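This is the structure I want to talk about, given as structure tokens.
Only a single protein chain was left out; the remaining protein chains are all shown in position.
Then we have chain A:
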Amino acid sequence: MKISKLISKAFILSALFLASCSDDDSPQQPKGDYENGVLIIGEGSGAGTGSVSFISNDLTTTENLIYKKVNATELGLYLQSITFDNDRAFIVVDNANTITVVDRYTFEDDATITTGLETPRYMAIVGNKGYVTNWGSTSDETDDFIAIVDLNTFSVDNTISVGNGPERIVAKDGKLYVSHKGGFTNNNVISVIDIASENVQEVTVKDKPDELLFNSSGNLVVLSEGRTLYDANWNVTGNTLGSISTINTSSLTVSTELNFADGEHPSLMVLDNATLYYELGGKVYSIAEDASALSSTPIVESQGYLYGMEVENDKIYLLDASFTDLSELNIYDLITKNKIDTKSVALGASKIYFN
């Protein structure tokens, strides 16, 4: 989430800068209907396709199913993530094994990658290459891989074999960092891949690592959910710990680990203004990125099923996901803690991107 946001911010700024440099006097041409707003993606379900909703920055306009409206086709199931480059959005749909490439501001279809992917999850972009995590076959824990996509030809040129269940992927300084949540089962490592040599190293963290982001010092912060353990009859027998771990990107060791109490399974973590926000039991907590302890006081209690979260400009965006109908986006002012607005958005809404 975070990296794509940074990229998007960088490109918006650079685009503005370039636009203002080249022609100071004439007003800036809009790049498309979906510029200057928030994109919400929904995974979809048996009740309807995975889809993208758009909300204008001033919150006056909400438009659902924008891809379908522009292109008259559906994205399919289950829409997992979007990664952006300068002017394109790469929409990853895991069950369909596709990445649909669209203009990020008009949402006009450019290409769909239909081969070389097997349950793709997230993508990171370095240069003109996309690196896509793939779970591989459901019945094989050893065939998981990173697909390397040529972003000019849209073909999968090469793969890098990795451990079970690669999830998020972020890039920094010639390296890819991959959280192995475990796909159809469980895992507890972060892969660090040298892009040039394709050499893979692993760092062990707590069970089910998911969100990855870089803090202000350039180190990697990981949210591990921890596992619930069952016996053969599916009775709960125990838990493993959830944690927010920080990995020193130079030494590739875990430098700090903030563990949750036994039985607590956090999810969703974002970073904004050196503050970490995370979800626990439907409530949102925040701590400083260098905090030495977790918080015990929630800042916002969400409504319904908190399935996606973002923070920007002192506003927190929380998704109350429905898989049988449209979901709700609730926007809160982080200073007053008041709810600013509620919008009806994509079915199975899971992620928020600022476009």
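To be clear about the criterion, a contact is a pair of C-beta atoms (placed from the backbone, for glycine too) under 8 Å apart; a residue touches a chain by one contact, two chains touch by 3 or more; residues count from 1.
Convention: contacts and distances are computed from a predicted model.
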{"item": "Per UniProt, the name of the complex member that is left out, chosen from \"Nitrate transport ATP-binding subunits C and D\", \"TonB-dependent receptor\", \"Xanthine dehydrogenase\" or \"Oxidoreductase\"", "value": "\"TonB-dependent receptor\""}
{"item": "Touch criterion as defined above, residue of A:Leu39, A:Ile55, A:Val70 or A:Ala96 at the omitted chain", "value": "A:Ala96"}
{"item": "Full-complex contact with the absent chain, from A:Thr106, A:Ser137 or A:Asn186", "value": "A:Ser137"}
{"item": "Candidates A:Gln29, A:Thr60, A:Thr115 or A:Thr297 - the one touching the absent chain", "value": "A:Thr115"}
{"item": "Residues of chain A (touch criterion as defined above) contacting the omitted chain", "value": "46-49, 64-65, 68, 73-77, 93, 95-98, 100, 112, 114-115, 137-140, 230, 232-234, 282, 304-307, 321-326, 347"}
